[in-house]
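First the structure, which I've put down as structure tokens, then a few questions once you've had a look.
Every protein chain but one is kept in place in this view of the complex.
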Amino acid sequence: MSNAKVKAEIVSKEVEGKDAPWEPRITALVCNWCTYAGADLAGTSRMEYRPNVRIIKLPCTGRIDPLFIIKAFEKGADGVLVSGCHPGDCHYNAGNYHARRRWIGFNSLMEFIGIDMKRLHFSWISASEAIKWVDLVNDVTEEVKKLGPFGEYQDINKDGL
Amino acid sequence: MPRIGVFVCQCGNNISSTVDTAKVAEEMSKLPGVVLTEDYKFMCSSPGQDMLKETVAKNKLDGIVVAACSPHMHEKTFRKAVEKAGLNPYKCEIANIREQCSWVHHDTTKKIGTAKSIDLTRMVLERLKRNKNLTKISIPVNKRALVIGGGIAGIQAAIDIADGGRDVILVEKEPSIGGNMAKLSETFPTMDCSQCIMTPKMVEAELHDRIQLYTYSEVEKLDGYIGNFSVTIRKKARFVNEDLCTGCGDCWNKCPFKADSEFEHGLTKRKLIYTPFPQSVPNIPVIDKERCPKILKDKCGLCEKVCQPEAIDYTQEDEIVVEEVGAIVVATGYNLMDEARFAPYGYGKLKDVINGLQFERLASSSGPTGGEIQRPSDGKVPESIVFIQCVGSRDESKGVSYCSKICCMYTAKHTMLYKHKVHDGQAYVFYMDIRSGGKRYEEFTRRAIEQEGAMYLRGRVSRVYEKNGKLMVQGADTLSGSQVVIEADMVVLATALVSRQGADSLAQKLGIGYDKHKFYSEYHPKLKPVETITGGIFLAGSCVGPMDIPESVSMGSAAASKVQALFSADMLDREPITSKVREETCNACWDCVTACPYVAISKKEIKNRKGEVIRMVANVNDGLCTGCGTCIAACRSKTIDLAGYTDEQVYAALNAF
Amino acid sequence: MRIKLQNSNIGSEFVKYIERISGETAMRCYQCGNCTGGCPVSYKMDHGPSQIIRLMQIGQDEEIQKANSMWVCVGCMQCYSRCPQSVSAASIFESLRAQALRSDGDHTEIAELPKEFLKNAPQQAIVCGFRKFVS
Partner (left out) sequence: MSDLTKIPYYPGCTLNTVAKHFEESAAVSAKTLGFELVELEQWNCCGASFPMSANNTMGLSAPTKVLVEANKAGDTVTTLCSVCYNVLKRTNKVVKDDGEKRRVINDFIEEDYDGGLNVVHYLEILRDTVGFDKVKESVTRSLKGLKIGAYYGCMLLRPFEDMGIDDHEGPTIIEDLLKALGAEPVDFPNKIECCGAHLGAGGKEGEEVVSRLSACVMRSAVGSGAELIVTSCPLCQYNLEESQAEVVKNVAGYSAVPIVYFTQLLGLALGQADEMLSLDKNKWDVRELLKDKEV
């Protein structure tokens, strides 16, 4: 569980000032029942993970509109993480299947509008998989950090896409 | 301009040790719409709630954010509080700065925690600004209950609910109810005979006017939601007509073939038409369709010939029944771990190495030896028995990490049973710790040692092997620091209690949670121990974790009282998180209709004043809609939206990061 | 034996060193005794494997170094293969030997080994013996 031990590094500009070293910003769209509860369990178990992620709670991954993801990037996220219940475990029976089906078509759209799929992570995390959540956040943070800030999309957008 | 209050909770040190709550409050006060902020020690305490109510009322706030623990903890608490202050409860939102911030970022300089808390609170604040007033939805409650699993926990729950005047369906997958308790000889700590206290309960369940038994049956499918479930049950073919059979036993007396008895854990045989044990409830046999030659290749047919009431029916097929219920109690119990994993102890290879339940059967007066302790290999009365505790339990590398909790007690019981039956026999127990917390439990284990002469050795056994007809048990006594070898006639393994086989697939059918050991998850381990995350489904007994009879029974009763509470009202309030259709823009493509997993969307006609249908639109049934939001993502014209999670609210939160 | 337990015993430098070179953590051991129970040579040890690990837990450096246990261990891995906590007493003993050889020199005098043995035993026994007993 070495990942759970990583030292937190990100400090937002408000606290550290403008010259703080760059840290990726990651938006997480997660379902209320599984991943959100899994993330809670990481807290209850006092695990530690990188602080770069900001969770937005949704009832189900089925609720996730692809536009949410595009919006997140547009608003300056360097990475987006989408996670819900395991296939077959959906609190709403099948919402996550729909979500999955939708994302298949969605990949090509993303590539088309210039979003690097490496910045977008899909995962299934149940309410008991706190460790998996911790590892996911750490791994995604690490990977996005390697990719560097994601300016391209915001820039294109500024010029009016 | 909205009038919003932000309340930042310190949670004693839980939040404030890594988050500067005052700073969070200060930052929030700078945001538009925020008219006041508070930095408070314990928001959920009653002074905290009072303060919240007063502040809301006095300042005429029209929305509040509480930055505190997970909404799964106290969202309800705070919504209730603001409601009392006259605010719509859905105008209260929680920013999770404890479970998802202060507890996972251990930086005591507070930089990280504070910065993240500010972000999280701001995101929730922006979302809150777009919250609408919502009102709870009322739905009717079907006041019949389903209990799954007919062990002692399920039986207790069923009887309690039925005694409260409600109809109960009890589904048991074996041919008889009774579960594991029916196999026990005498029970700790009082040593009363298990059958003597269990059989009356089983009969009571069978004869109760309000209990309907479905034995040899399993739940196939669950639809619906709290108050309105629809359960599909498969009644497996017994090949015996339950209405005609009188339980006379002529059939099993005549059946010429035998197989290992499951109930006796292979210590003896049963016929191919059989009841699991003589006191079975119902006392109606089943035919072992895997083995009966009549079923397999149309040979024999003896039982049909001898059955006078003509109850045998070789053509019987599984039957599917659908029942409507309002609440469910899951009580599917435990299994013992498969000892095959413990090769060093020779289980499966050495005949006289047995598990705890097998010992119960040997000690039981209704068991294969009539209660005489005889070893399986040659029927000899063992002069010495070694009991090995924690087999598979507390063993991260080869078994499970947890303690099975009851085996210390039943091992002590076994030594006593042995001593009572074989006066000059010697019992040895290898233990790591004696865990006998509970009323009169410690006294019980002390009695085994001091009065009944069991020799307790603190250490684990490394291996068991056979030598000259004796079992050689080689282990350590860590208290004297020595290696110990004992020549025994029999070895009893206190193997770990594990979750029921198939527990996970049942959980998936029911939509309830389970942990990594596949034990079912309580809503909250301390404060909601019989609830699950799914409304209307409750838990009882050892399907939650290892548990003895008193606990299983308490839990059965507790679950029953939860069901009664649910049934005490005719209507049930539901969260108003449901989809709404903006009829003007709906173009009747029906994408939402196909997307909705709950079949909650139907096609509605829009008529003009003359009553002519002018167009069709989608329509959501509030009773069925669970608020999953799948339809919204499916609707290309952005016509459906989800109350409480509108597009606008989500975008506001995204924008605020 | 009487032990005066002090804060400095807990996680002593010696214990930390042994933990580092063995890659084992003494506190993982919950003293079940399985290793001692299964070890073919614990009968010959001043302290069986579980006791040595216990002595590490309470920082009794001298008692550990004094004991013959490390020299008697044959490295058969029975302790490790049955340990519920996956602790390898074998690795701990190897590290104790390494430490002892480094600080006190050889355990076996080659000259003292029986001629018969040197002549007839398979080379591997001699090579292995040298590695375990000679620095």
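Letters A, B and C mark the chains in the order given here, with residues in each chain numbered from 1 onward.
Note that a contact is a pair of C-beta atoms (placed from the backbone, for glycine too) under 8 Å apart; a residue touches a chain by one contact, two chains touch by 3 or more.
Bear in mind that the values here come from a model prediction, so they are computed numbers and not experimental data.
Under the touch definition stated at the start, the shown chains contacted by the missing one in the entire complex are B, C. The chain not shown here touches chain B at positions 343-344, 349, 465-468, 472.
For chain C, the residues touching the chain absent from view are 20-23, 40-41, 44, 68, 71-72, 74-78, 80-81, 88, 90-91, 94-95, 98, 107-108, 112-114, 117, 120-133.
We adopt the following convention: only the chains that are shown with their structure count from here on.
Computed centre separation for the pair chain A/chain B is 31 angstrom, with centres defined by C-alpha atoms. Contacts from chain B toward chain C in the complex involve residues 344, 390, 394-399, 432, 458-463, 474-478, 481-484. Interface residues of chain B facing chain A in the complex, by the touch rule stated above, are 27, 70-72, 96, 98-107, 111-116, 118-120, 123, 508, 511, 513-516, 521, 533-534, 577, 595, 597-598, 626-630, 632-634, 642, 645, 647, 650-651, 653-655, 657. If you check the complex, the residues on chain A that touch chain B are 8, 10-12, 14-16, 25, 27, 33, 36-37, 39-44, 46-49, 51, 54-60, 62-66, 68, 71-72, 75-77, 88-95, 98-99, 102, 126-128, 134.
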